[in-house]
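Yeah, one chain of the complex is gone here, protein chain that is, but the others are all in their spots.
Every chain is named by a letter (A and B) in the order it is written, and numbering of its residues begins at 1.
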Amino acid sequence: MANPDAALRWQDRIEAVLVPAFALVVSLVIFGAFMAVLGKNPLDVYLFIYKGGFGSSFALRDALARAAPLILCALCVALPANAGLMIIGGEGALVLGGLAAAMAGHGLVLAPALVAQAAMLAIGMIVGGAWIMLAGALRQWRGVNETISSLLLTYIALALFNQLVEGLLRDPESLNKPSTPPVGDAHMLHAFGTLELHPGLAFGVMFALIAFILMRYTTIGFALRVVGGNPRAALLAGLSTTPLILFACGMGGAAAGLAGAIEVAAVHGSANASLNAGYGYTGILVSFLARHNALAIVPVAVLMGGISASGGMLQRRMDLPDATVLVLQGVVFLAVLASESLYGRFGKLWRGVRRAPSVAVNEATA
Amino acid sequence: MSALGWWGVPIAILGGVLRVSTPFLFVSLGECLTERSGRINLGQEGILVMGAMSGYAASFAFGNAFVGVLVAATSGILLGALHGTICSLPRVNDIAVGIALMLFGTGLAFFLGKPYVQPQAPMLPDLAFGAWSSIPQLRAALMVSPLFLIGIALTFFMSWAFANTRFGLIVRMVGDSSEAARAMGYNPNRVRTVCTALGGGLSGIGGSFLSLYYPGSWSEGLSSGQGLIAVALVIFARWKPRNCLIAALLFGGAGALGPALQSVGITSGYYLFNAVPYVLTLLILVSTSSRTRALAGAPGELSIQR
Partner (left out) sequence: MDHARSQSNRRDTLKRLAALGLVSAFGPLAGGPARAASKLVMGVIYVGPRDDYGYNQAQAQAAAAIKKNFPNVTVIEQEKVPETADVQRVMESMIEQDGASLIFATSFGYFDPHVLRMAEKYPNVRFAHCGGLWTAGKHPKNVGSYFGYIDECQYLNGVVAGYTSKTKKLGFIAAKPIPQVLRNINSFTMGARSVDPSITTQLIVTGDWSLPVKEAEATNTLVDQGADVLTCHVDSPKVIVEGAEKRGIYVCGYHVDQSALAPKGYLTGAEWNWITPYTTHVNDALAGKPLQNILRGGLKEGYVKTSPYGRAVVAAAKSKADAIKAQMVQGDFVIFQGPVKDNTGKIVIAAGTQQKQTDIALEQMNYLVEGVVGKV
């Protein structure tokens, strides 16, 4: 007789994959119907999403490059979410982290490359982490809802960023595109490997891995999840919530700040308006699709990256506007969220399929 | 037209207050209704943009701006109903659905709105409230749209309705305690969906103001996050419609501050000026919130309170 607890956990694992997959299929069908109504062949649309996002080594490289910042921005939502907070301010942490990294990289122009690069990434993480910790602190000490505060902080961060980049910290050489002074090619991160992968990918995957191990296998991670899952139990257990919440916010902000630092170090070489690219909102989407699981974020980010990448193909080959990809992402997001209600139903379906004795055991333990 | 010098600043602020505040007003009233019933709809931004686009398109297609406003309201009701329906399913997080709706609504608006960037649609008429003045600038500043007046009327109506009508009572009850509502025989989810839909309709009207009156044109950069800020506004206003009006006027005036100050020579730091409304909201939230007590006046069922 199979261990009923094991059977239940196994059902949970299947559900965790099947339900989002089902939601994805449903959203593709809805999107296809929408396209059909507008006179476009849905099969063509699916084909180009595949071709543009995953269908060639070039497309895959594109998807992976887009996924890199998404992984980190999604972690900025996922880590606080595990602690029970809903932070949507990743964009603010990203730009400020990028700005700090650009200044550090330029300031250390005489230092050896490795030192400068490490400093850039570190300071990006620190500044980003501090910004999100601010939202967490406002919640803990003044009871301000962290969703609203992180949102407001994003706007404030963007204003600060623009003001500094175009004012105080502007490189006088960068006349027509105000930027901070360049960090110099020697200090920049370059694409690695024969496949020319975006450096951010390695960092993103590493961060996700570390976050996953932290959440799953360490005491602090367990404490965080208790605080997130059941604050009352945490209180009763004597867990001090404030340091844990600040830690989660700091980690999440560090991820977003790292994304900004990498954008500067690997792509632009300085901080300017191009840093504000909107990865923040797609990162929220990725985190929800991955159910705030740090490891699942990686493949989901690649999926979203691929869909984003296919936008170009849809524009050029099917004469669809670039907003097409936004619509698809919105539909996917809504479908996945609606499918949350399906969890637990699978168990009942499963029980109906198996034979009587097992059914009795499962019913007894359900 | 003679220059006003420093007088230009308060007149510009007055004009801004009357113009820029209207979308904030409608969206915050809509969100106020939604949150009073216990749901938070962060998707108001998407509904606003969709309302702007659909209103503009309808006005162009039918040659009448008021038809545009109606169509915008309808699109808002539909999107709000979508939010309400999905959130009525068990275990669904309404904050996340709001963000999804924002993405979806904005994307849909941009997607369908492509053919409408070029053409000019009929605009909503002005009401010349400043006709008594001999100063042309004052006359111009006091040109208000009928929507602004409707918004003010709506504020007082909602304020009264929450306290004195059966529907208002039901909404408040559902918002404070699902259990009590169920005990009285009302289905909280149904009430919330209705409120979210109506709230969405109001946001749609707010959006149509942007495209059919001021700035009076459809383009993809039309909204600068007004929908999201309006959600913060509602908390700032403690869920009272009259406070929503005051907050909306405040934000409208703050939005007009930047260009007005530049015109009299204060030119530096315009990004920081643009950030003033957000800083203001944050400061007020920080100073009026408290760690131990729930936000005074907050509906008990609102997910951000739990």
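Everything that follows uses one rule, which is that a contact is a pair of C-beta atoms (placed from the backbone, for glycine too) under 8 Å apart; a residue touches a chain by one contact, two chains touch by 3 or more.
Values in this document were obtained by computation on a predicted structure and should not be read as measured data.
Enquirer: Just list which of the chains on display the missing one touches.
Expert: A, B
Enquirer: Out of A:Ala118, A:Leu164, A:Val205 or A:Leu239, point to the residue that touches the absent chain in the complete complex.
Expert: Of the candidates A:Ala118, A:Leu164, A:Val205 or A:Leu239, A:Val205 is in touch with the missing chain.
Enquirer: Write down which of B:Ala141, B:Met173 or B:Leu250 is the residue touching the left-out chain.
Expert: Counting the whole complex, the residue in contact with the absent chain is B:Ala141.
Enquirer: Touching the left-out chain: which of B:Pro122, B:Pro146, B:Gly168 or B:Gly216?
Expert: If we include the chain that is not displayed, B:Gly216 is the one touching it.
Enquirer: For the chain left out of this view, which of A:Ala65, A:Leu121 or A:Ala137 touches it?
Expert: Residue touching the chain left out of view: A:Ala65.
Enquirer: From the listed residues B:Ile86, B:Leu103 or B:Ala260, report the one that touches the chain absent from this view.
Expert: B:Ala260
Enquirer: Could you list which residues of chain B touch the chain missing from the display?
Expert: Interface residues of chain B facing the absent chain: 1-4, 8, 11-12, 15-16, 20, 114, 117-118, 120, 137, 140-141, 210, 214-217, 219-222, 224, 255-256, 258-260, 262-265, 267-268, 270-271, 274.
Enquirer: Could you please point out the chain A residues that touch the chain left off the display?
Expert: Within chain A, the residues touching the omitted chain are 41, 43-44, 47-48, 51-52, 54-60, 62, 65-66, 162, 166, 175-178, 195, 198, 205, 263, 267-269, 272-275, 277-278, 309, 312-313, 315-318, 321-322.
Just so we're on the same page, only the chains that are shown with their structure count from here on.
Enquirer: Where the CA atoms of chain A average out and where those of chain B average out, how many Å apart are those spots?
Expert: Chain centres of chain A and chain B, defined by C-alpha means, are spaced 29 Å apart.
Enquirer: How about chain A: which of its residues touch chain B in the complex?
Expert: 86, 88, 138, 140-145, 147-149, 151-153, 155-156, 158-160, 162-163, 166-167, 281, 284-285, 288, 321-331, 333-334, 337-338, 340-341, 343
Enquirer: Can you tell me which positions in chain B touch chain A when the two form their complex?
Expert: 42, 46, 82, 86, 89-93, 95-97, 99-111, 114, 225, 228-229, 231-232, 235, 268-269, 271-272, 274-275, 278-279, 281-282, 285-286, 289-293, 295, 304
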